[in-house]
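The complex appears here without one of its protein chains, the remainder shown in place.
Letters A, B and C name the chains as they come in the text, with residue numbers starting at 1 for each one.
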Amino acid sequence: MDIRVQEAAFDLGAEANAFVARQSRMGAVVTFTGIVRDLDGTSLNAMEIEHYPGMTRKALEKIAQEARDRWSLGDVLIIHRYGTLHPDEVIMMVATAARHRADAFHAAEFLMDFLKSRAPFWKKEVTEAGADWVAAKDADEDALTRW
Amino acid sequence: MDIRVQEAAFDLGAEANAFVARQSRMGAVVTFTGIVRDLDGTSLNAMEIEHYPGMTRKALEKIAQEARDRWSLGDVLIIHRYGTLHPDEVIMMVATAARHRADAFHAAEFLMDFLKSRAPFWKKEVTEAGADWVAAKDADEDALTRW
Amino acid sequence: MDVLYFAWVRERIGVPKERIDHAPATVMDLVNDLRAREDRYAVAFSDLSALRVAVDQELSDFDASLAGAREVAFFPPMTGG
Partner (left out) sequence: MDVLYFAWVRERIGVPKERIDHAPATVMDLVNDLRAREDRYAVAFSDLSALRVAVDQELSDFDASLAGAREVAFFPPMTGG
């Protein structure tokens, strides 16, 4: 598995192509990409992402390993940025490869559900009105119960 | 929505980047990519994909519209190739954009499930032992019942 | 009316497309007319559960009417994706 926690921007397309090229015998690849968006149209200037350096990588590895234990997967890729990001920048991506599409889809959804609520990242939105920490959603915690 | 049925190869990464760039206010993008693989290690030489030109585009548009009616989506992309493909070539991709990740995931899975069994494509595998039409799987037909 | 064949149906019948000048009332009537022609048709249409049909480029059923239809296509279950 390929897990990267980084401040630098990355090229989603190049990563997706490289991920597909690294697989063999895996006919299905699913990617999820999270993008900074001004969802409410309240002039989002920036999103600041804080993380817990000593723990982040371990937490992501544990989630990725759990996915590999549950589904028949080729490889798993997780890239997550921290620091100050601006609207339309890519925050993070996951990619999963499997022989069959259902495994690739389920593993990607599982990774996202657990990454959302179990990996130590915190987002702060900076708008013209000030800066506010993004509140965790009950729906995100609830999403874990289905696995 | 952007639907393309073509013989030419396409660049998954470039398409994924362009799709993300075309969206606004959509924080979640899911892609699925199908790749020609020699799954059984029986020396697959080629995969020939036949389709029904007069119907294919219409069938894909109908499936994409159904996904847009069911989930809150930004955009939908489907690219599907026909003709003779070789191992490790990308056969097709779908991409979905949504404000929330669950919509993007569900719509992408829905598109794939219906595309598999309701879009007029047929695959023939050419191995050293000869050429054989890929049989439809009961599991693919069954997958439709969950939607 | 045009009749189209795809994948192994096309291979067994030997042509991708042909014109039918009479007007069968239903898909099933058309199938029976074709079956009666030659062995290659009888073989291709021997197990209808292995076949799908589209009427004017929309998936349809074997008991569907062909009134006004301009194009009927027969093919195995799809295997896209």
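In the analysis below, a contact is a pair of C-beta atoms (placed from the backbone, for glycine too) under 8 Å apart; a residue touches a chain by one contact, two chains touch by 3 or more.
None of the values given here were measured: they were computed from a predicted structure.
Within the whole complex, touches from the chain that is not shown fall on A. In the complete complex, the residue from A:R4, A:R25, A:H100 or A:K124 that touches the missing chain is A:K124. Of the listed residues A:I3, A:A16, A:V76 or A:L115, the one in contact with the hidden chain in the full complex is A:L115. Of the candidate positions A:R37, A:H80 or A:R101, contact with the hidden chain is made by A:H80. Counting over the whole complex, chain A has residues 34, 49-52, 54-55, 58-59, 80, 91-92, 112, 115-124, 133-136, 141 touching the chain that is not drawn.
By our rule, only the chains that are shown with their structure count from here on.
Omitting chain B while holding the rest fixed, one finds the remaining chains separated into the touching groups A | C. Each chain gets one centre point, the mean of its Cα atoms, and the points for chain A and chain B are 23 Å apart.
Measuring from the averaged C-alpha position of chain A to that of chain C gives a distance of 48 Å.
Residue positions 34, 112 of chain B each touch two or more of the other chains. Each of residues 81 in chain C touches at least two other chains.
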